[in-house]
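With one protein chain withheld, the remaining protein chains of the complex are depicted in position.
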Amino acid sequence: MIVVLKENVEKEKQDQLVDWLKSLGLGVHISAGQFQTVLGLIGDTSSLDMDLVESLDIVDTVKRVTETFKCGNRKFHPEDTVVSVGDVKIGGGNFCMIAGPCSVESEEQIISIARDVKAAGANVLRGGAFKPRTSPYDFQGLGHDGLEILKIARQETGLPIISEIMNVFDLPLFEDVDILQVGARNMQNFDLLKELGKTNKPILLKRGLANTLKEFLMSAEYIMAQGNENVILCERGIRTYSDYLRNTLDLSAVPMLHELSHLPVIVDPSHATGIARMVPPMAKAATACGADGLIIEVHNDPPHALCDGAQSLRPEDYAKLVTKINAIREAIK
Amino acid sequence: MIVVLKENVEKEKQDQLVDWLKSLGLGVHISAGQFQTVLGLIGDTSSLDMDLVESLDIVDTVKRVTETFKCGNRKFHPEDTVVSVGDVKIGGGNFCMIAGPCSVESEEQIISIARDVKAAGANVLRGGAFKPRTSPYDFQGLGHDGLEILKIARQETGLPIISEIMNVFDLPLFEDVDILQVGARNMQNFDLLKELGKTNKPILLKRGLANTLKEFLMSAEYIMAQGNENVILCERGIRTYSDYLRNTLDLSAVPMLHELSHLPVIVDPSHATGIARMVPPMAKAATACGADGLIIEVHNDPPHALCDGAQSLRPEDYAKLVTKINAIREAIK
Amino acid sequence: MIVVLKENVEKEKQDQLVDWLKSLGLGVHISAGQFQTVLGLIGDTSSLDMDLVESLDIVDTVKRVTETFKCGNRKFHPEDTVVSVGDVKIGGGNFCMIAGPCSVESEEQIISIARDVKAAGANVLRGGAFKPRTSPYDFQGLGHDGLEILKIARQETGLPIISEIMNVFDLPLFEDVDILQVGARNMQNFDLLKELGKTNKPILLKRGLANTLKEFLMSAEYIMAQGNENVILCERGIRTYSDYLRNTLDLSAVPMLHELSHLPVIVDPSHATGIARMVPPMAKAATACGADGLIIEVHNDPPHALCDGAQSLRPEDYAKLVTKINAIREAIK
Partner (left out) sequence: MIVVLKENVEKEKQDQLVDWLKSLGLGVHISAGQFQTVLGLIGDTSSLDMDLVESLDIVDTVKRVTETFKCGNRKFHPEDTVVSVGDVKIGGGNFCMIAGPCSVESEEQIISIARDVKAAGANVLRGGAFKPRTSPYDFQGLGHDGLEILKIARQETGLPIISEIMNVFDLPLFEDVDILQVGARNMQNFDLLKELGKTNKPILLKRGLANTLKEFLMSAEYIMAQGNENVILCERGIRTYSDYLRNTLDLSAVPMLHELSHLPVIVDPSHATGIARMVPPMAKAATACGADGLIIEVHNDPPHALCDGAQSLRPEDYAKLVTKINAIREAIK
């Protein structure tokens, strides 16, 4: 960490600060410039409160020079992480196509959609059983029954399944689910992240509604610091002042996350836009900028979907999209 | 709900839509304008997916005319709610001064601060035992021990206590805590909100980092819909592109929340600004625009605070601030 | 426009409102619902102050059902506009590759870059002569001389040229420039837009830093309402709380603008990201989601560029990128 002092600081105050920093076990390298003195702190500064140091009278600015995230940092782990789910691999050049309805509604529905998306080229089946809804009066998902139905669809099609977990309590119910999803609203539910870090399940971690990339990577760090390195990052749109679209899909996060971290990065164009006809162009764009996969909502009867029908593709449209996605993947090789 | 159709819609398609809406149990009042036809939906539209209807080919726009939140809505409950904690009343003209350290660190620390803030005019003592931190490597609070120490400080001073709960699991530990705080990051942790709704504890609900007022009120609704009406709303700064301050304190939320809801609204200028010397001006501003109280971080030794020292006032500065706050309250009467 | 009244409004107050609306020359269609009455306004409501109506005591909400932009609206002009600049066509399936340095620095520099980008596949040359800089102490461009040098480069290569105009005063200097660019900071400089609307020059209008799509289209409307329909829209990144990138490139604006308007839409990945190595992935993504062209900064010696060197591609990297862009265009056909 580098601490830049204000101009013309009294020698005595500077010495007090240096002494205090040394009392915290840090080495201090003093570099007196023409106008300003810079202190270089040596040692483990990760627990030092940057804001506090910056608030001191004699301090101008503080700059952390070592990254605060470690497990997910590409600097310390240059090779791409590849997350495996049965035969499916995600990351490191392996593209993952997750598809399915927002909510599991019935056995017929989910099996029908599962067969359709598999035929179209999907390799993982999504389906929500526990649904986080802004309003307590909206449909909250089938819960345990939804998970059971999802497993039947897996048996019928061979597709591994992914579903959202909202609560540490529900962990036993998810024992036989292949990938556990953490939703945007829970990205900083740290107790949930810690518990998921104690499992060896692949975790799909969605970026929070208004979180920075650093916060996103710190949340991944909560999982990884507990020993579970199977984390998949998912960009799903951020909150801005957008007028015609629900959120703003931040696709530049994809190459930037790839630069910062070795974890796979996938994109959810369905939640990002909230409008089915915007999903294909944004899915193509995500592929073109290097995403490791896509998670897309597909429903056989959008007007009667119990949730998020407006953003669901019909199976036939999904199939057409997959063809284009494959062509783009070929084009950018 | 009002559904505005596009111009020159085919009669057949319009009829299909009307039939479908009726099949959902809704009455449909058709009003043909000069250019556009408007459908007025009568009945319970709360479970109708607005986005889906809006996405239909023949629909131009959709407008919900009834509020989606009920328990917290001033329309249905015009009088101010007053939340009582022992002798302390919050809302309805009763001003609440919550103060204390970010984290409980030791018995000496918390008792000393508790005495100081009580003398200065505070009527509730705050102190974090479980801390949500962006980094897994930062100090996470004293946990259960922190709560026990906080209770000792209550015994010493008579001040009721407030502390943050992060997890449903921890609910038994909070049985003897007077007010339970839900942090900004957990504002949409719906399972936690539902469980808190089953208690009769006063809940201080902080607005999420980038949540709208409607989402904020819907989260209060999660608690109230379970039967617990003792909810205190807290504005604590929202995320913007601010360059010199951590967050942007949205004080216009105070009068707007008062208009929309009967719940008390307090303000946290410490987290909003992150800088101790910005706390007094923003605390005064919050008071002047009608807040029902303030929650302020006070620490006897900010440079050695284990968390958020940069934003903590010293007890003597807090005392000066309280004097000004009282003068402003008098001025706006 | 639709005006939804509050519940149980007094008949007298409702009549007053209806009378006032009629006095403004509007027809009023009254539709009494089960709980609420809805007024449908017929006639030209474009000059009625929506906010004012909404602020009235007896009004719940107001909804405009006709679009406020007309000239640029796809509803009234379904075919794509194609802007022509010499032999170059932009929009309607014609892809436009604009490239060149941020600033014109010297004759040698611009001719060298112009030849390189032409060889790589660019069909328009960019170069700033008047530069809007956040600081008055930064390099402000070569001005008139810069434009003259740019014209020499056009003569040498045959590429049409584009440069930014900041002021109505400078219009005569731009008489012989092929495309006039309006920068993000001037998107709502309405006097400038009006004057540009009186020319017949193609105008490249950049989206403002934090403007909505509606505001963007209204600014295009300022130009078009004066008679100049040669407007090219340009998405260049919007302001958010992004931590590792200068702006957030809002690519979902591309398909949405295409849906709302018939004007061509191009993308500037250089200013959006501010980092040269992020330009290729975002340029590819822009192409994949249907942009009508790209404007990219290319410099032969980025470390010595007088402005924005950090975001400039070298000519050889630009050439590689063009190959990929062409492959993606083929893939999405």
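To keep things simple, chains are lettered A, B and C as they appear, and every chain counts its residues starting from 1.
What we mean here is this: a residue touches a chain if its C-beta (ideal position, glycine included) is under 8 Å from a C-beta of that chain, and two chains touch if they have at least 3 such contacts.
Owing to the predicted nature of the structure, the values given are computational and were not obtained by experimental measurement.
When you scan C:Ile42, C:Leu209 or C:Ala327 for touch with the missing chain, the hit is C:Leu209. On the side of chain B, the interface with the absent chain consists of residues 210, 212-214, 238, 240-245, 248-252, 254-256, 259-260, 272-273, 277-278, 281-282, 284-290, 324, 327-328, 330-332, using the contact rule stated above. Along chain A, the points of touch with the absent chain fall at residues 2, 4, 27, 29, 31, 33-36, 38, 40, 42, 60-61, 63, 65-66, 239-241.
Considering the complete assembly, chain C touches the hidden chain via residues 20, 46-47, 49, 51-52, 54-56, 68-69, 132-139, 166-169, 185-186, 188-191, 194, 208-211, 215, 218, 221-222, 225, 239, 246, 274-276, 302-303, 305, 307-311.
FYI, only the chains that are shown with their structure count from here on.
Interface chain A/chain C: over half of the residue numbers present appear on both copies, so the contact uses mostly the same residues. Chain centres defined as mean CA positions place A nearest to the mean of all protein CA atoms. For the pair chain A and chain B, the distance between C-alpha centroids works out to 26 Å.
Chain B and chain C have CA centres that are 38 Å apart.
Averaging Cα coordinates per chain places chain A and chain C 31 Å apart. Counting partner chains per residue, chain C shows two or more touched chains at residues 240-241.
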